[in-house]
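Structure, as structure tokens:
Missing here is one protein chain; the remaining ones are kept as they sit in the complex.
Every chain is named by a letter (A and B) in the order it is written, and numbering of its residues begins at 1.
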Amino acid sequence: MAANGEGNGGGRGAAGGTTEARGLRGVVANVIAWLDDRVGFSALKPLIKKKEVPIHKHSFWYYIGGMALFLFLLQVATGIMLLIYYRPSAEGAFESVQFLMSDVRFGWLIRSIHSWGANLMIFMAFVHLFSVMLMKAYRKPRELTWMTGVGLLFAALFLGFTGYLLPWNTLAFFATRVGTEIPGVLPVVGPFFREILRGGDDVSGATLTRFFAFHVSFLPAVAFGLIGIHVLLVQKHGMSVPPSVEAQGGAKRSIKFFPQFLMRDLVGWLAAMAMLAAVAAFWPAHLGVKADPFAAAPAGIRPEWYFMFMFQTLKLLPAEILGIEGELVGIGAFGIAGVILFLVPFLDRPKPGAKPGKLWTYLTYGAMVYIIVLTWWGYAASPTN
Amino acid sequence: MSTRSPAAHASGVSVSGGAAVLLALVLTALAWCLLVPGLLRAQALPVSEDCVSCHLKLPDARLSQPAESYPNDIHSQIGLGCLSCHGSGGSDVLDPAMGFLHAPERKNIPALCGRCHSDGAFMRQFDPSLRTDQVAEYWTSVHGKLLRSENDTSVATCVDCHPAHDIRAPSDPTSSVYPKNVPQTCGRCHSDPKRMAGRGIPTDQVAKYTSSVHGKLLLEKGDVSAPVCNTCHGNHGAAPPGLSSVRNVCGNCHTVMAENFDQSGHERLFADQDLPGCATCHNHHDIQPASDEMLVSRTETVCRKCHEEADTAGMQFLEIKGVLDSLTHAADSAREVLDHAENLGMEVSTALFELQDVTNAETRSRNAIHTFSAAAVRKEAAPGFEVTSNALTRGDDALAEHTYRREGLAVFTLFVLLLMTGLILKIRAGESEEARDEQHSSS
Partner (left out) sequence: MSETAREERSGGLTRKRFIDWLLGTSLGGFVLAVIYPVVRYWVPPVVAESAVSSVTLPFKATDVADNTGRIFKFGSKPGILIKTPSGELRAFNATCTHLSCTVQFRADIENIWCACHNGHYDLNGRNISGPPPRPLDSYNVNVRGDQIIVSVKT
């Protein structure tokens, strides 16, 4: 309610448009000039002005990357706030989250936005990945942009995996136990990997502090670095135009990135924020029951939805394939798929002058169908089978 | 081998009561024994192992059964053999002075067991804390009195509850006197209409007990601390508690109720009218879980037996019922509100925790019913009302918070939508401006 009143006040000031406002504008201009004198950011102006966004029938997909970036920043903001009340220990984690949800004003909101925002961010990262793949935006000279992007997707997935455990509830505990078991089947290095992940033989308080450190310092730092390179490269190369548009002689027109495209971005970001707020108000993030390492695993242990297709694949594989452990084959296949994904720009290189092949487009559609079907299957399958 | 034959023959004779040849043999053997000097005598006498090895082979179950089950008997486990009862009184060697004692007559059984069990010095060797007054108690029981005064040997003696040759410690779950097995043990006679014929007592006590609150606790939930037949009737001194002692018997466990009952003045009133204390309202064998309905219901005629609905006491009952009902209702509605809030995703675990305290008040105010004073019940219920009203406040707060979230969301969404509209308009304006500029430049 207070916000409402203040809003009107602000509106009056802006609507007045009197000398007072002009005076304020003058002050702002002075401050900017003063800063520019010392920092020299007016050098950036041509860079910002230069950037244009081509408009064509696939332009919509240009917004997705920005959306993912916005959601990442929202995660950082809410994550920092959650740190104020969160305590990373097996004894205190669950209780601190419970306290956050029940007693801290708007604690439910911050946590719910963080939790739902993470899901939305990863979803957007996937959409971004596939749209870029289908538009073949990874072609020379954008190989590094692609590779940093894939790195960011992995960082986001790992952020999701580590963050899931932090409330220390039963479901997260057992999902993490299953999740950290998977690399353990790798020959030779498996047990070592598992121990590194878990910080011991089994998931315990040591795992929690480890995951916490990964989640709040290491991974965000990596993500920031990669985002920096990624965005800088996008800025340098400009927007890629898909081959189909290129074939028709390129985009008919373009708009300035600033402010035209950014304003369109903002509309999307606001919509995402409103949606997250609504989801948080109607379906606050669950807390569940405190993890008890000695309890029997509850039925229906599931990973987060973005791991579901891998989880389901491993479940469906037979115990042994060609004399090798089925799970090992599955993990190997996903590992190879990851490497291939990383190297797409180098694998999809048609001979100069030749028409780009359709193979990678089909592969992309295949991967999308596979992920959607397996995810659906994972949720539809009875947890007891 | 010669040491075996007398014992085998002796028992054979005593049971079959047969062949004269055997009798002659036994007499010869006994005479022979008496003639042998003391040193030899001990070796020549039969020992318990000898009884068992032969009895196990006997075709008559009555004779083989004791030998089969005796190894499980508590007396066997502390090293007492057949002859401890059947010949010598404590030692395991036949005392020639006493001679062999075969199955004792029923009327002699208490004395036989009492030979050891009433001897404090003797019993101390095995279990210093075990009581030694069982036989004395037995003679005060209905069983013992009938046996002694009317020579009625069909009444229970020691061995009817503690089956001879298979006696186990009361703490042994397979024992006939283990709490869970007691109803069956007593019921063997008391539920049998043939045995009880002519005695003028019912045979439905065990059936009633089984369906009672105590019976269910013991037999279904396995709570061996629940009372069973002997808890109220005594075990060795089994008899119905007198009318005046019902309050004391129940009060052993239900202390608080008993004290309240004393304060109410009903104890004296009931005694004057030969009413059986607690059992007046709660019955005895088929004691059902008490319900608040007992205070007012027309079908449960508990208070109505004596009181009119409109008299002073009747009004008190109505008032007590009212207090209890409103406490229950307050607790239910607080719980409902909190559950509702929890379903809406609100965190109300603290409030639900605090609401648990209402159980205390509910239980204590129900205890206070036994004062039959509305004021006493009201006093005990008061903390409960405080707990429920606090919980209700917290529940309502949670619901209000839930509404507040929706309102906040509405405000936020409103601003977002306005901002989005503004941006879209701005974008449009920019586009049209651009288009105009293009037009101008082209024209």
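Just so we're on the same page, a contact is a pair of C-beta atoms (placed from the backbone, for glycine too) under 8 Å apart; a residue touches a chain by one contact, two chains touch by 3 or more.
Every value quoted in this text rests on a predicted model; they were computed, and no experiment measured them.
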Contact list for the unshown chain, restricted to visible chains: A, B
Full-complex contact with the absent chain, from B:223, B:293, B:336 or B:386: B:223
Per the touch definition above, residue among A:65, A:88, A:107 or A:167 touching the missing chain: A:107
Absent chain, residues of chain B that touch it: 223-225, 253-256, 349, 352-353, 356-357, 359-360, 363-364, 367, 408, 411-412, 414-416, 418-419, 421-423, 425-426, 429, 433
Interface with the undisplayed chain - residues on chain A: 2-4, 6-11, 13-15, 17, 81, 84-85, 87, 91-92, 95-96, 99, 103-107, 109-110, 270, 290
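One rule holds in what follows: only the chains that are shown with their structure count from here on.
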Chain A and chain B: spacing of chain centres that average the CA atoms, whole Å: 62
For the chain B and chain A complex, residues of the former touching the latter: 345, 347-350, 405-406, 408-409, 411-413, 415-417, 419-420, 423-424, 426-427, 430-431
Of chain A, residues touching chain B in the complex: 1, 3-4, 7, 98, 101-102, 108-109, 259-260, 263-264, 266-267, 270-271, 273-274, 277-278, 281, 283-284, 287
